[in-house]
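With one protein chain held back, the other chains of the complex are shown just where they sit.
Each chain gets a letter, A, B, C, D and E, in the order it is written, and its residues are counted from 1.
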């Protein structure tokens, strides 16, 4: 097995840290890092739901992703200055929202809304997967915050599982886990996998960047990814404390 | 195997038609239908490339997807009136573009640009997969148009494969091919698969809409999808004529 | 009298076709062609009116016009991508709306709203006049659709006349009917005339593109136009069936 | 003949004033009033043309129309605040530009650009016709300004005629000239006519607001309008001095 | 003391004129000039308040500032055409609003809203200070208009003071009052001071354009400015009549 630029093996994650409660303002928050990628995830809890959901006894969880202009190696113009949100930003925001809703029982959440903001402070590949993984921690904390304030019942179980995400890719023909930016740009194929703590898939998004891939390669990538999300689920449990609702496996 | 609302088996495509050359104005075009879904695909060929590619001896292929306001059962506001493009539109435009570039040799295309517009005239599920499948036909014709006018050399082979796409999903626990709209809204999981005529994957996008899915389900969906894209590749070959460059398998 | 590029006489329309009910989704629809110009017109019926009309016992009819990016000989950027609607688009949308309202009794329509979308799939001159002529057919069908579902009373007569439109222009000093694109760009003066089945004017918009025109020329253009809209009204009656409310003359 | 609210006869203009040179900054300017309607017209002369005209030996004249938010009886939101220009504003800007270009020899103007801004300071009907009439004065002065500075040759005759505009309409069945706002809202039909000093038509825009109109009514409106633009041309000549190039009849 | 380009002393204002009631449409208005700077200020009075203030027994006063495209020596693109409002426009609108609210008792105004529009018709430096000074006159008149119509009680005193503004700056080391445009661009430091008729400060905005300034210079600028706003308050009292509520000192 090839050793990678930063000394990792093909099936190693980069160092992961989760600073839970980084923000003093939000109802839940986490500053997560996957190597040089750092994402600040905050959860904003509101009692009530958007009008289209009103009176249906169900809550809502949504997410917004963005990158600071100088998170990357060269500066990008702000989307607020350009006056419109790019396709990539839209796409990732939607992915994070879907991923979180997959492990939420919206009925158990009651008529409450949680908005998760994932702002990339520093980017080195895998920003969307770090965002999903950190977003889960902020989400879980905001639910406990709301439970303490009686917005959510003592016995309600809105979180039915954990969720984490990781990237995998094929570089020089070899499948690798958790690509850093320099790896990502060289990958023939890359895939983002979102999986629950129980090991079920929420999203599988594989893209042939340079060369279409076959079924065997797809399978190898999925194997690597599932091992990665399992490890990330451990980090989440450690950050949150083992007996949080939904975090048991 | 369950019979579906429209009488199909789980592994049946809806009726497929491809009207090649529908537009008198474009360099290549196709009006494609997958059942009640109808997409007009036009290819606009320009000699020259965007500034960022200039002088690199390479061409460019990109795509834009949009839906007429009353393509669907109830009217949607126009994105031009709203003044911004929605996340879904962005996402699909990017997917179509990536899918086409996966089977194009941009060097062989030379410093030429092809823009594929996919406008959904009527929508009944699977608009993005119909768009990709029709876009390939428009693209292929625009390349021949350009070859006749010497913008592309007689021996250049810009098209290195065909590409088609199909949706699959799990409904009431059963994997099904090519979901119509009413099926799509009921699916627990749905997946769009883009594959080449040689049977390689270009994109695999699986999403748990209601329930996370396991590895066995994922495999069954992929089996169905590959059979579907094989059939679609036949339709493309028939529409274009069998000996088109890149269309042989 | 000069013979025109396509063999027509100065007072000939181009071939007109109206495919009524082209869309399976809309409450009324027509794909109309004036020669190479093809416009898809759909009517979206909603029970209820915009807030500013609410409670006044009156309905509303409005229209939106747009062109596919490759309807024309060279591709135009999408207005959704540019983030704003151009002046020409605005102008034509307003013209279509006014033209339809001129033959509608909004009180008889009751508190219902009909939005007519006119999307130009292929453009070869006269897109606004084809749009108005096709929009009438979609509008008429949507009213019958609503009547069958009791949104409109059995005896209500919302349509008080038919309406159609045609372009006329002076080319090389000679007045001509229904200009194709290549004629339109050469015209010294062009005029769009919207007239009812009873032969009354709804809109007369004459513009000196190259040379101001005198009263005699204006009169000749109006004569040609009225003959043209009379013929178009026949096509509308044929498409809809002769005894439709308001379509009798 | 009916006497009107303000005591005018059906064929009377409202009091017209033209303050030539109102702006100290612009190359040409006029503050024009038609009764309570007051429009500030400024001409901005630039040596050079937009890129698409460059090197063709021809100049360009264009116009922008806008209304102050409290020009009207109740305040309208600013288009800059709304972030987009309304259809009506677009339509009128385009009309003014076309009207001026109809009496300009763009070749004689040379590679120079003139932008006419027409800002309505107070509105009481007929803002577009006052704007066109005042714009001509600002345009004529900016051409003389440029001639003095040798941007335009001593013998060049860019202005080949004068141009003025007036509204006419049918109220309670009677054709009337130069409608004030309260008349405009009651009119069954209204028409804006742009005509040259030589009496030729540049634009004829008749719209049935409440009832379609017949040929006889159209003719009566045109008679009234031409008398009105003749009188306005006199006001223009008086404001500018009788021997200005192009202003002779 | 240096004599200035236009013959003024360092502590002289330019000629000030205030045409009260310039607009026939607005509830209060003033066309104010500071030398070559001319600003049309209109007040739009509405009974009622924005939703966020509703039911609190308090009124609202806000302002919008804008410049005609050819107010300045060379033409600027319209903000409506650019589709967004520039930072400078925003900043000045906010400054005018704050300045007016500083001398308004919003409780005494009752649940009424006044919007002040300040449109610069001609610009020669000091547009924001002229706007504030003229806005006060329009505001005062609109309050009397509302009092006559019983929207404001006979004994209510919404205006608790007058407010005026002036610019000061340091040019070649010398403090000067009311800078014209050519002076403004040369100033090392410039400051806008908004003060009430009682001589209290509402805003002090000093900016080092070329060289930071020390405490002594700051003090000299403030001395000049207060003398200037005192004189402007006299002009306001003269324009409005001496016994207007709040205008006494």
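In this text, a contact is a pair of C-beta atoms (placed from the backbone, for glycine too) under 8 Å apart; a residue touches a chain by one contact, two chains touch by 3 or more.
Computed from a predicted model, the values in this text were never measured in an experiment.
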> Can you list the shown chains that the hidden chain touches?
Replying inline: A, E
> Of A:64, A:184, A:209 or A:223, which residue touches the hidden chain?
Replying inline: A:64
> Which is it among A:40, A:146 or A:218 that touches the chain not included here?
Replying inline: A:40
> Hey, which of E:22, E:45, E:151 or E:213 is the one touching the hidden chain?
Replying inline: E:213
> Which residue from E:37, E:133, E:196 or E:236 sits in contact with the chain not drawn here?
Replying inline: E:196
> List the chain E residues touching the unshown chain?
Replying inline: 84-88, 90-91, 93-94, 98, 102-103, 161, 191, 195-196, 198-208, 212-215, 218, 222
> When the complex is taken as a whole, what residues of chain A touch the one chain not shown?
Replying inline: 23-26, 29, 36, 40, 42, 44, 64, 66, 68-75, 78-85, 89, 115, 117, 119, 121-123
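Going forward, only the chains that are shown with their structure count from here on.
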> Through how few touching steps can chain C be joined to chain E?
Replying inline: 2
>> chain B and chain D share one sequence, so how far apart are they rotationally when you fit their Cα atoms? Give it in degrees, rounded to a multiple of 5.
In response: 120
> Whose Cα centre is nearest the centre of all Cα atoms in view?
Replying inline: C
>> Give me the residue numbers in chain B that touch at least two other chains, ranges are fine.
In response: 83-85
>> How are the chains arranged in terms of who touches whom: line, ring, star, complete or other?
In response: line
>> Taking the top-of-page definition of touch, could you list the pairs of chains it picks out?
In response: A-B, B-C, C-D, D-E
